[in-house]
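Note that one protein chain of the assembly has been removed; the remaining protein chains are unaltered in position.
After this line comes chain A, so read on.
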Amino acid sequence: MIPAAFEYHRPKDLEGVLSVLVEHGDDARVLAGGHSLIPMMKLRMADVEHLIDLQDVAGMSGIAVDGGSVRIGAMTTQNDIITSDALAGAAPIMHEAALQIADPQVRYMGTVGGNVANGDPGNDMPGLMQCLDATFTLVGPDGERTVAAREFYEAAYMTDRDDAEVLTAVSFAAQAGGYAYEKQKRKIGDYATAAAAVLLTKEGGVCTSASIAMTNLSDTPIWSEAAGAALAGTSVDDAAISAAVGAMLGDIDPTEDNRGPIEFKRHAASVVLGRAIARAWSRA
């Protein structure tokens, strides 16, 4: 319950954030909504000597929908995502997924940037970002760069972000066609036993493209290219869904924990993906 002492910084701009990160390296961490980091600090599982609160940093939050593209500032909260009409229009899968994350209080504080940068495979947004083929904007002492969500995750809590970089925004093309985020969990607020994000497009009764990503079924989110390919060109009948599920099972690598043994998780993954595809197809 009681976190260790730390030095608190509350810069007004990114330069201020970067100067602390560069000076203190590993010993410094940014604080966004605080709803993964503070719990870890209270359990003394995260050792942070310099905490950089991003709440006053200008330009880090907000949802911009411009034609076909969406940019969400890293400090935008899950509650902001749920209540944004513009985002519900451009990417309704974000609304559907955010409502399955945590609980109301956590959603007022927890941010999209924190969710995707955390690196915990239990987080829901990373798989969603891979499904959407989002890019992450990272700003560091050498300037700005972008990384594809599909290239960002290396292992549990290990990402492509450098210690001196801050993730400032996520961007993706407005979604087209059908969508679904299907999550199996033990109760409200739990990380997924298995979850699937599906986007697909339909023309003349045929699936023209599909993107499928799975949550909490490996030490990173899994974008299953093969599962999407198994649907493309089909009428998304039972055989095609089975093929997609089979392809997905070849890409995931769950581990046993309180949520169940490996075989159960593979079963749950199959069920949620089947349901997500069916719902996405019905909306396409």
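Definition applied: contacts are C-beta pairs under 8 Å (C-beta built on N, C-alpha and C of every residue); 3 or more make two chains touch, one makes a residue touch a chain; residues count from 1.
Going forward, contacts and distances are computed from a predicted model.
This complex has a chain not shown, and the name its UniProt record holds, of "Cytochrome b", "Carbon monoxide dehydrogenase small chain", "NADH-quinone oxidoreductase subunit H" or "Na(+)/H(+) antiporter subunit B", is "Carbon monoxide dehydrogenase small chain". Screening A:G25, A:P39 or A:G233 for touch with the missing chain picks out A:P39. Touching the missing chain, out of A:N79, A:T201 or A:T255, is residue A:N79. Here the missing chain is touched by one residue of A:A4, A:V22 or A:V206, and it is A:A4. Residues of chain A in touch with the missing chain: 1-8, 10, 31, 34-35, 38-39, 41-43, 49, 51, 53, 55, 79, 102-106, 108-109, 188-189.
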